[in-house]
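Please read the structure below before turning to the comments.
Here the complex is missing a single protein chain, while all its other protein chains stay put.
Lettered A and B in written order, each chain numbered from 1.
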Amino acid sequence: MAFTAFAGTATAVAEPAPRRRSPIALLLLLPGIFYLILFFVTPLISLVITSLQAPDPLIFGQYVNAFNWQNYVAVLEQYWPQAIRSAGYAALATLFALLIGFPLAYFIGITLRPFPLLQSLALVLVIAPFFISFLLRTLAWKQIFSVEGPVAGILSSLGALPPGVSITGTTFSVVFGLTYNFIPFMVLPIYATLVSLDLRLLEAGNDLYGSPATTFRTVTLPLSAAGVMSGTLLTFIPAAGDYINASREFLGATDTTMIGNVIEANFLVLQNFPAAAALSLILMAFILVLVAAYVKRSGTEDLL
Amino acid sequence: MKGFGKYAIWAYSIMAFVFLLIPIAYTVAFSFNDSRRTNIIWSGFTLENWLTVCEAQGVCEAFGNSLLIGVAATILATTLGTMIAIALVRYRFRFRNATTLLIFLPMATPEVVLGAGLAAQFLQAGVPKGIGTVILAHTLFCLSFVVVTVRSRVVSLNPALEEAGRDLYASPVQVFWRITFPMLLPGIVAAALLSFALSFDDFIITNFNRGADVTFPSYIYTAAARGIPAEANVIASAVFFLAIALVLIAQLSAAARRRQLAKAA
Partner (left out) sequence: MTNNEVPKSGFAEAGADLELVGITKRFPGFTAIEELDLTIPAGSFFALLGPSGCGKTTTLRLIAGLEEPTAGRILIGGKDVTATKAYQRPVNTVFQSYALFPHMTILQNVAFGLKRRGITNADALAHEALQLVELDHVAGRKPTQLSGGQQQRVALARAVVNRPALLLLDEPLGALDLKLRRQMQVELKDIQSEVGLTFLHVTHDQEEAMTMADTVAVMNKGRIEQMGPPQELYELPHTAFVAKFLGQSNLFTGDVVSTSSRTLVIDAAGSKIEVPTARAQRHNGRITVGVRPEKVTLHDAAPVADSGRNVIGPGRITDVSFSGVSTQYEVTVPHVGAITVFAQNTSISTLHHDGDTVWLSWAIDHAFGLADEADAEPVSRFHADLDTSMIAVQSRKDLEAELEEA
């Protein structure tokens, strides 16, 4: 009987709820939507307005509303190295996070499947970094890599590192920090697709193709593509906008500055609000184009 | 995967776990460091930092602010987000796609942009920045995560259960509180925990909107230049152990329940 296949347990087999029109929907939506309009849409509009402001001709350090689109040209001319560096660092960090995160997700989702308790403990380990301050974690790496720290000590005693040369404040340390901090964002979505993967498919793959590598390429990878897609987005977006790792007090130096640092400096230190706003909008536009392209390619809107 | 491949993945994964845990171990270890001014070099074990945690200037105040902000933003975001999630799954309405986009866009927006946008807004509106503006900002970015988390729970809720409630003489209000809400509760709790964690650890958005008020992450950021007191490590470690303990208790009791179910069946 066809129905038996669908009927099993009552809670697992949820027919899609019939969608109704009702005034209740409006009551449920309005407060949240109002909130989003007030604190997301209007701030974006504020950003647009601010990004077009011109310096006040009378009072130094004040800005007046204008249509000064040249702000965009100016910030791009001034900060293009930081913009490109941000994209590059974020891309590298995403790649490394994928290289570390995919096997880890595979291990938890598939290798550990026969041991449910071990599997949930492993998952706790992956999210454990979330429970300790992001800043302290990053500072811990800074101190581990510092001149007085253990890594530098070992490397210089091996002669691999000239004395007095620091590992922190380099491209390596910034990308390292970004990679480390966003690995859980990569592992969790991939794990979510792999954990529901039917193991019989892998067996069938092994049965039909023989080689584990072929099975991985033709079965495992396509079936976890959705997880990889959302994992890369969830890693790339915060990495591209991050300014903790690249800041001087943490793992960066003046020549590792990313776009986030520039926005922060312009907004909070230099008080050059139009420049900060223009840079923010450029960053957002860049990321939205990327997300749209990704979503279009994968053909799903449920990535995030 | 057989033979070598199997060992390789175990070895690789264990290394990855160690990598993930190194800075945590470091932070916890240095909460016991017998340091005076800067907490960079190991100079002996002490419990002093744990016993006099609030003596370091501003640490406990910053921690208190973070707790307050986290709780307030969680309550706001969870309430608003749960309502939206139910409406999105259950009802038909105009501008549905636009609404969905509006909810997911904040998640695709870098934190600097959210932070700068809100700061620009508060600046233009002349709102003084402080704990209040931080709560408003945190509610915004937690909201989308709540919607996503609760929505998946609403989707998996069998509508026949609510129909059964209506069929069994429960009014719409009774159906919601006696059936829908208890069924959604695990999802709502998960969303609230996630919100609190996101809010508690947020630095970037906070930094744009905090004014002169200090949260725990912003305290660390400011202190980073001149050296973090060990008391900050104490607080971070305590929060870490508390969170891990909660998660482990939840996991172990779930495992125990599974075993009990298996025995009963």
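As a working rule, a residue touches a chain if its C-beta (ideal position, glycine included) is under 8 Å from a C-beta of that chain, and two chains touch if they have at least 3 such contacts.
If you're wondering where the values come from, they're calculated on a predicted model, not measured in any experiment.
The chain omitted from view is touched by exactly one of B:127, B:183 or B:250, namely B:183.
In the complete complex, the hidden chain is touched by one of B:9, B:40, B:123 or B:164, namely B:164.
The omitted chain makes contact with chain B at the following residues, 92, 96, 158, 160-161, 163-171, 173-175, 178-179, 182-183, 261, 264-265.
The criterion applied here is as follows: only the chains that are shown with their structure count from here on.
Chain centres here are Cα means. That of chain A falls 16 Å from that of chain B. The part of chain A that touches chain B in the complex is made up of residues 10-11, 13-15, 17-22, 24-26, 28-29, 31-33, 35-37, 39-44, 46-47, 49-50, 100, 103-104, 106-108, 111, 116-117, 120-122, 124-141, 143-144, 146, 148, 180, 183-184, 212, 233, 237-238, 240-244, 249-250, 259-260, 263-264, 267-268, 273, 276-277, 280-281, 283-284, 287-288, 291, 301, 304. For chain B in complex with chain A, the residues that touch the partner chain are 1-2, 5-6, 9-10, 12-13, 16-17, 19-24, 26-27, 30, 40-41, 80-81, 83-84, 86-87, 89-93, 99-100, 102-114, 116-121, 123-124, 136-137, 139-140, 143, 147-148, 155-161, 197, 201, 203-204, 207-208, 216-217, 220-221, 224-225, 228, 232-233, 236-237, 239-240, 243-244, 247-248, 251-252, 254-255, 258.
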